[in-house]
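In this view, the complex is presented without one of its protein chains, the others remaining in place.
Take a look at subunit A:
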Amino acid sequence: MAASKPSADASSNIPDYEYAEVNTKPFHIGSFRNEWLKRLKPGDFSFQLEDEETFDANFARELRVDAETMAEIKSICSLDSLRCHPEDQQPDTNVVPDDPTLKTLIQRKKRQDYRATLKTPKNRHDLFTDELERAAIGKNPETVTNMIAEGELLLTVNVYYPPVVEKFQYVRPHMTLLMTGSHSLAELRDAICCVSDLQVCGEFSNTPDIAPDFISKDHFKSAFFFFEGIFYNDMRYPECQDISMTTIEWAKTHNFPTFSQAKMEDTRFADLKVKVGFPYLYCHQGDCEHLVIITDIRLMHTSDCLDKRLYPLLTHKHRVLTKKCAVCHVYIGRWFTTNDQFAPSNPCLFCDKCFRLLHYDAQGKKLGDFLAYPYVDRGAFN
């Protein structure tokens, strides 16, 4: 295992900016967790909520406060002292109150008034984001064995789509995954969904039924992550190759600092030494390259999803425009034909149903002359 050892110097594991608000200096994730746990009482990061009475009792005892003062403090600091509306009427929290004085509200009022003039009150992107959020928050498992341990780390990992389309260089489409510190990199790899894993190579106009058995994911299993000078290769299967070797050899002959290798499946996030906010690489299918940014690392909180089985947890996904079938304009294209006498254009895109209806008879016999290739849309994972 070539994952970097936890360094002895404690201060180097307290993350700090390398470039302000851009990325941090490298630090060891496991030691970072230990630093936090050293500073906190077990109660601070436990998932159990302390009830009010024990809290009051503890507070009074620790600070040697008598009951009278305690009651006074409690009444002063109660939530009622912050209420801005009369007790008997609950305001509608979904609208901006009239005549706001706060600057934020003045602007929000303007926007609200503008929105009221629009025809579509709620767009589907809002709905979708809300939906994803509901899936993630506050899910507790029924059994204790699936419960995440207290003081576990939660990592937020952004995996960016390869910038194969020009637009992607500006909008930075990505998916966001939540991982725990004890996950291995291989588990992250399996959670990343990329359409290049689903591609099928070859011409299948004679045997359209067997096409789905040949997806690239099963053929080409090699992949690697690159973090801080180390290539983490996927070596779980006998057919896996060390595809980072080419780069390492090349770097050697060109006076670059030497890189080392490790196994993806043996490396947990807690063993890594990384910079938060810094772009690293995930490469699979030979040349499908994704940037990977660890945007956040923190201790698990009681309001997070605590069910082990739900991780890696997807919290954000970019939606890509899909290309539809040229016949029905409803379903996403699955077949791509060339030299097709039935098609309005060359090449042409069909969904599975329209493709078969148009190109084969009831017995599944090929009609006419054409070449057909399976097509996987970029938005297949929407």
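By definition in this document, contacts are C-beta pairs under 8 Å (C-beta built on N, C-alpha and C of every residue); 3 or more make two chains touch, one makes a residue touch a chain; residues count from 1.
Throughout what follows, contacts and distances are computed from a predicted model.
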Can you tell which of "EF-hand domain-containing protein", "snRNA-activating protein complex subunit 1b", "Cytoplasmic tRNA 2-thiolation protein 1" or "Proteasome subunit beta" UniProt lists for the chain that's not drawn?
"snRNA-activating protein complex subunit 1b"
Given A:Arg83, A:His254, A:Arg309 or A:Lys365, the correct residue touching the omitted chain is A:Arg83
Selected residue (touches chain absent from view) among A:Ile148, A:Ala186, A:Ile243 or A:Leu299
A:Leu299
Tell me which residue among A:Thr104, A:Thr145 or A:Gln169 touches the hidden chain in the full complex.
A:Thr104
Pick out the residues on subunit A that sit against the missing chain.
14-17, 19-24, 27, 32, 35-36, 39-40, 44-45, 49-50, 55, 59, 63, 65, 69, 73-74, 76-77, 79, 81-85, 91-97, 100-105, 107-109, 112, 122, 126, 129-130, 133, 137-138, 156, 158, 276-279, 293, 295-299, 301-303
